[in-house]
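Up next is subunit A:
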Amino acid sequence: GCQKADASSDTIKIGGSFDLTGEAAQYGIATSNGVKLAIDEYNANGGVLGKQIEFILEDNKASQVDATNAFKKLVDNNKVIGFIGSDISSTTETIANLAAEKNIPMITPTGTKLGITTIGPNIFRACYVDPAQGELLAKFATEDLKAQTAAIMINSEQDYSTGIAEAFEAAFTAEGGTVVEKVNYGKNDVDFKPILANIKNANADVVVIPDYYETIATLITQAREIGITSTCIGGDGWDGVTEKTVNNPEVVEGSYFVNHYTVEDDAVIVQDFISNYKATYDAEPNAFAALGYDAAKILIEAIKTCESTEADAITAAMQNTSLDCVTGHITFDENRNPVKSVSVIEIKEGQNTLYKKLDAVK
Partner candidate 1 sequence: MALLEVHKMSVNFGGIKPVSELDLQIEEGELIGLIGPNGAGKTTVFNLLTGVYTPTEGSITFNGERIDRLKTHQIVKKGITRTFQNIRLFKQMTVIDNVKVAFNNRLKYSPLEGILHLPRYKKEEAWLEEEAMKLLKIFELDKYAYELSMNLPYGKQRKLEIARALAGSPKLLLLDEPAAGMNPNETNELMQTIKLIRDQFNMTILLIEHDMNLVMSICERLVVIDYGMVIARGTPSEIQNNEKVIGAYLGQA
Partner candidate 2 sequence: MLKVEKLNVYYGNIHALKEISFEVQKGEIVTLIGANGAGKTSTLQAISGMIKASSGAITLKGKPITYEEAHKLVPLGMAHVPEGRRVFAQMSVEENLELGAYTIKDKKQIASDIEKMYKRFPRLKERRKQLAGTMSGGEQQMLAMARALMSRPEMILMDEPSMGLAPILVQEIFEIIKEINADGTTVLLVEQNANRALQIAHRAYVLETGEIVLSGEGKDLLSNEQVKKAYLGA
Partner candidate 3 sequence: MDYGILLMQQILNGLHIGSIYALIALGYTMVYGIVKLINFAHGDIMMVGAYIAFMMITAFNLPLPIAIIISMASCALIGMGIEKVAYKPLRNAPRMWALITAIGVSFFLETLFTILFGASSKPFPTLSLAPIQIGALQISQIMMISIGLSVFLMIALELFIKETKLGKAMRAASEDAKAAALMGISVNKTISIAFAIGSALGAIGGILFAMAYPQIKPLMGVMPGLKAFIAAVLGGIGILPGAMLGGFLLGIIESITKGFLSAFWPDASLWADAILFLILILVLLLKPAGILGKNVREKV
């Protein structure tokens, strides 16, 4: 239906769009659950600026056209004043173009592609960019794992994976290591044994696998099966992998990944988030959920601070964010990428345990 603009609306409308039914729906759903949790918590505490927050969620099934329509609908029909989304980089970038044009403050929880936030001064993100993770991993591999050789496995159809891999290679070489093997695979692959044979032969100190947990679970199981014993490391996409390997936890034992937060963090906000999320969705929150939660929090806090629903004011307030979040204390740099600490997670006895915390990198 076509509604008339209603300036004196009695709710504050925030829009969101994620892939809820497409090929990456599991990630989109987790992220949107995190967003919803945060908003529900605010509403339970009286909302913001004395009004309840109305979160309007639109599916985009990972399609750029659908993302466009969804965003325009939220802005034109629902008159949202801020936007959270999307999950994967392609739809996020599509929306960012529109958000910049329409000047709607926007924050993406998980859109990691480098160029997204520079599209407009009103585009923010809650996650770190791909290159940052790659650099961190390289540093960690050389300094903590004392690795001299590395093999990289790249999902060549995913910019998240290629982005981290490229940065890792550059940084790792700069630190004096050698990348002895690089193999590519596609996003739909399930049979990794052919490419793993090469990884096995390379016998590197570390194997870098920047991908998301579902692929990791399948991949690493096969890697161990054919006898690869190298330490495996990866990025935030790994969070959740332990759940997928409950039947054979030994395959991920001793792997490391960099993450936004750790369940072991005893900060109140983290522990509350974990218990509330479990209570609401009956599932473990992974990094996607945490980032969704934080993204919502950042946007709402900005509204609160500037005491306005006006776009420029919100944008300015977001730029000045300095907030304790589930994924750490967040401020933004001039490109609206978050500056926050990083947790290195070690998988021990099938659990994510904090190995160490790294300082915020830029």
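Regarding candidate selection, all candidates are chains of the complex that A comes from, given by their letters.
Here is the rule we go by: a residue touches a chain if its C-beta (ideal position, glycine included) is under 8 Å from a C-beta of that chain, and two chains touch if they have at least 3 such contacts; residues count from 1.
This structure is a prediction, so every number in the text was calculated from the model and none was measured.
Contact annotation for this complex: of the listed candidates 1, 2 or 3, subunit A touches only 3. On the subunit A side of its complex with candidate 3, the touching residues are 21, 23, 25-26, 29-30, 156, 182-186, 188, 190-191, 193-198, 201, 214, 217-218, 221-222, 225-227, 243-248.
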